[in-house]
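Take a look at this one; I'll ask things after.
Coming up: subunit A.
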Amino acid sequence: MGEETGQGAAFLEVRNLTKKFGAFTALKDISLDVAEKEFICFLGPSGCGKTTFLRAIAGLDIHTSGAITQAGRDISNLPPSERDFGIVFQSYALFPNLTVKRNIAYGLENAKGQKDHIANRVDELLNLVGLPDQGDKYPAQLSGGQQQRIALARALATSPGLLLLDEPLSALDARVRSHLRHEIKILQEKLGVTTIMVTHDQEEALTMADRIVVMNQGTIEQVGTPLEIYREPATLFVADFVGEMNKIPGSAVSEDTVRIGEISLHCGSTKLVKGSKGTVTIRPEDIMVVSETSGVKSKNAIDVTISQLEFLGSFWRARLMNEKLGEAPLIADFSVDTVRRMSLEEGSAIKIGLPSHALRFFESNG
Partner candidate 1 sequence: MKKLLASMGLGAALVMGSGLLAGAGELTVYTAVEAEDLKKYAAKFNEDHPDIIIKWVRDSTGIVTAKLLAEKDNPQADVIWGLAGTSLLLMKSEGMLEAYAPAGVEKLDKKFVDTSTPPSWVGMDAWVAAVCYNTVEAKKAGLTPPTSWKDLLDPQYKGHVIMPNPNSSGTGFLDVSSWLQMFGEKGAWEYMDGLHANIARYTHSGSKPCKLAASGEIPIGISFAFRGAKSKAKGAPLEIIVPSEGVGWEMEATAIVAGTDNLADAKTLVDWSVTKKANEMYNTGYAVVAYPGVAKPVEHFPPNLLEKMIDNDFETAANNRKKILAEWQSRYDGKSEPKK
Partner candidate 2 sequence: MPFGFLRAMVEMSSATTLEAGKAQPEKLPKIRPKLGRDDWVMRAFILVIGLYLVITLALPLYAMLSKSFNTYAFDLSRYELQMDKGTGWGKTLSVQTLNEISGKYQAKDLKTSSDGRLSVVSMIEGFSFRSKTQYRLRNAQAGGAFLIGSERKIDTDWHEFTSNEFRRVVLKPVQSTGFDNFVQYFSNPSLFNSIFNSLFIAIVTTFITITLAFTFAYALARSRMRFKGLFKTIAMAPILVPSLLPGIALVYLFGNQGILKDLMGDQSIYGPIGIIAGSVFFTFPHAMIIIQTSLSISDARLYEASDVLGASKPKTFFTVTLPGARYGLISAGFVVFNLVITDFGLPKVIGGQFNVLAVDIYKQVIGQQNFEMGAVVSVVLLIPALLAFSVDRLVQKKQVALLSTRSVPYEPKPNRRFDTIMFSYAALVGAMIVGTLAICQYAALIKFWPYDLSLSLTNYDFDLMDGGGWGSFSNSIKLGFLVAIIGTVVVFLGAYMVEKAQGFSIGRGIFQFLAMLPMAIPGMVLGLAYIFFFNNPANPFNFIYGTLGIMVICTVTHFYTVSHLTALTALKQMDKEFESVSASLKQPVYKLFSRVTVPVCLPAILDISIYLFVNAMTTVSALIFLYSPDTTLASVAMLNMDDAGDIAPAAAMGMMIFYVNSLARLLHHFASKGLYAKTQAWRKR
């Protein structure tokens, strides 16, 4: 669905956004469109500028130049209070001296709403986040996950047009995190609120986002659906940052052939620049074991030795050596079934195939 939502009239338009902190440029000329009801994740390592980007959208740290338009209104220079968004922080930022109910009601109180109306809305929100009985407690009496749900309820109380989530799950432990991931996603779809979430956790981004914006050093590396980001990384950075990846120095020997060490491999692309140097990549799970008996064949078959075999629960991770490939081992993930069937073990000599559609070549810069 991601491809389509990017088109059409954008709900949030960012044009040529630059943010400088003194001499340091935190965001470099960024542009992005977000469609209504879309769930966008800003993904990147710490310091990449993703939080700065989010805070610029919120008006908390107003950008240096460029324009932001929300629902057709230029909000570039507006203070947060004149924009239309709800926000949830990693720290939850719940008011510790107010009960859960009063935290949620905080944003409703000046809307001249009757008390009953506010109370109903608060109950509604408490139900929405699945904590109907916790309204009279203080935040400190709740678990981290519960607190984050309250923070979410508070941010949604005024029905904002845009929901901003700043690493909302990273303070939680793994179990709660994956559970809440799911719930937030369901909630977002139910309410249809346009959402931007900042995260450094690729798994979170891949599971939750409609589209992911991968950022690095103040620029956008790639925008795409989770599948696109994973399958077709636009840059070596994205390839490396999202998921596991083998990176082997190599060169292009023809339009569709790359060379690693002494081995030439056929590559899906036909647009390689002959003679250019760069990096050849392949994901570990794309490496196959080739054998006559199984009938699996490959154009790019190589003989390797398993130097190490590591059990990781749902699969085995193997380190494969072949001096012709260079000194670094090739990492491959084999299914439990494959390993048992072919009775693979450390020291086994096997033949593997590197499917040409899974091989990518990234030319070095300069």
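Following the convention adopted for this analysis, contacts are C-beta pairs under 8 Å (C-beta built on N, C-alpha and C of every residue); 3 or more make two chains touch, one makes a residue touch a chain; residues count from 1.
The candidate set was assembled so that all candidates are chains of the complex that A comes from, given by their letters.
Just so it is clear, the structure is predicted and the values come from calculations on it, not from any experiment.
K.L.:
If you had to name the candidate from 1 or 2 that touches subunit A in this complex, which would it be?
P.N.:
It is candidate 2 that touches subunit A.
K.L.:
For subunit A, which residues are in contact with candidate 2 within the complex?
P.N.:
Going by the criterion above, the answer is residues 3, 6-7, 10, 16, 18, 28-33, 58-60, 62-66, 76-83, 85-87, 89, 91-93, 95-98, 106-107, 109-110, 138-141, 154-155, 157-158, 160, 219-220, 222-225, 228, 232-235, 268-273, 360-363, 365.
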